[in-house]
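Pasting in a structure now, in structure tokens, and then I'll have a few things to ask.
Left out: one protein chain. Kept in place: all the others.
Take a look at chain A:
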Amino acid sequence: MVVNSVHWFRKGLRLHDNPALQEALNGADTVRCVYILDPWFAGSANVGINRWRFLLESLEDLDTSLRKLNSRLFVVRGQPADVFPRLFKEWNVTRLTFEYDSEPYGKERDAAIIKMAQEYGVETLVRNTHTLYSPDRIIEMNNHSPPLTFKRFQAIVNRLELPRKPLPTITQEQMARCRTRILDNHDERYGVPSLEELGFKTFKGDSSHVWKGGETEALERLNKHLDRKAWVANFERPRINAQSLFASPTGLSPYLRFGCLSCRVFYYNLRDLYMKLRRHSSPPLSLFGQLLWREFFYTAATNNPNFDRMEGNPICVQIPWDHNPEALAKWAEGRTGFPWIDAIMTQLRQEGWIHHLARHAVACFLTRGDLWISWESGMKVFEELLLDADWSVNAGSWMWLSCSAFFQQFFHCYCPVGFGRRTDPSGDYIRRYIPKLKDYPNRYIYEPWNAPESVQKEANCIVGVDYPKPMINHAESSRLNIERMKQVYQQLSHYRGLSELKEVLLHKSW
């Protein structure tokens, strides 16, 4: 019997550690790797130019790698539900493979596709490799509900076996056994689209090329990342310093999000390096902090279709956020008048990545710290601009940072002046992303509105004219907002009466 396979790339944009793709090749006569993309949809989707660029570069990279194996990537225009019936018929498909998507929307879409495939007599094979562990397994081990504190999550993970070992990359031999018939007009029909085709205007010498998409780049970065760790011989989580704010050439989060880098490969490389340098002692869970946070949010989200909103979300505290589009726009566009916040939002828009503490700072400012605007609005801005934001991790992080879920203490508020100043006393970060302020002395660069007129003139930047005045009074806002949070949490514990709740600290439930 002839086996014609189609491997459907969604995330998992890589040839290494790709069991689903291996299954496609296994005993197949022909194989075609497809990516489905709807250019019409591109314009309206909440996805910014950096994210599209990263994706397209990742697809180009896949195509290049597949060419070396005498195959190509097929970028099919349209929606999966429309595209697949056509392809099944045209290519006589008998087997469909893809990587498991744990997100509620993904599960629904895939269930429909699997059902449709059945109707066409197409066998479907799905493999779970976007996460280290199976979210369902973790949920099962936690009395059939997802862990809602990170510590509980870690406790469960500690009891699990190690994640499955990653598979090697696809080889020439494997590919040689299956052919892919490439038509002459492949590029026209199935080529990777350009940014222009998706409706974006690009400029010559576009500088925002800090993060290059693709598996090749991902693996190079992984090597550099490990080299640096080995050189430093220190596996403690690095304390933030001024340099950390800038995009790192060994940063990996966008590559994990798109699946250009397998999380299992990252895991095992870290683990092996640690054991080599620390003489075979078992690494602590904290070594995998970045990866485990990802797992935590995927697990929390997998069975909750309302995970990305407040209303109807069983784990989200209902907080009376303010509805203020003007204030939201100022925050999103980096016009708050607080250089620390504006620099971060500018870096985010220009490059698509900001350090996690920078995320905390701007998220706090938007929600419970200063503007009292809903975390959903912030989440949508990040979704558009942030390269490593996917549905589960983005929504979960915003709920965490706004103290809307996961039993977070709300007393801790990041000051939009002080926190920045303590992180980067030199002010270089501000000067880089807000060039207008570059001539301000360190003393005033985080709070230019406090600079005497002479200093402002000297720096050629008058607050209120060349740079906005601060949009709120932080002391006043934080005072108000801590009261608001207390009001919300008082109600949660069914507190009756109007007398003061004396404590600000929440009682933890583990």
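Keep this in mind: a contact is a pair of C-beta atoms (placed from the backbone, for glycine too) under 8 Å apart; a residue touches a chain by one contact, two chains touch by 3 or more; residues count from 1.
As a convention for this text, contacts and distances are computed from a predicted model.
Name the absent chain as its UniProt record does, using one of the following: "ALA-interacting subunit", "Glutathione S-transferase theta-4", "F-box and leucine-rich repeat protein 3a" or "Globin domain-containing protein".
Of the names offered in "ALA-interacting subunit", "Glutathione S-transferase theta-4", "F-box and leucine-rich repeat protein 3a" or "Globin domain-containing protein", the one UniProt assigns to the missing chain is "F-box and leucine-rich repeat protein 3a".
Could you tell me which of A:R53, A:R264, A:R294 or A:K330 touches the chain that is not displayed?
Of these options, the touching residue for the absent chain is A:R294.
Considering the complete complex, identify which of A:Q118, A:S286 or A:S426 is in touch with the unshown chain.
Here the residue in touch with the unshown chain is A:S286.
Have a look at A:S58, A:T97, A:N128 or A:S253 and name the one touching the chain we're not showing.
The single option touching the absent chain is A:S253.
Considering the entire assembly, which residues of chain A contact the chain that has been omitted?
Touching the chain left out of view, chain A contributes residues 150-151, 236-237, 239, 253, 284, 286, 289-290, 293-294, 297, 310-311, 318, 320-324, 356, 360, 372, 374, 388, 393, 396-397, 400-401, 408-409, 411-415, 418-419, 422, 450, 474-476, 478-480, 482-484, 487, 497-500, 502-508, 510.
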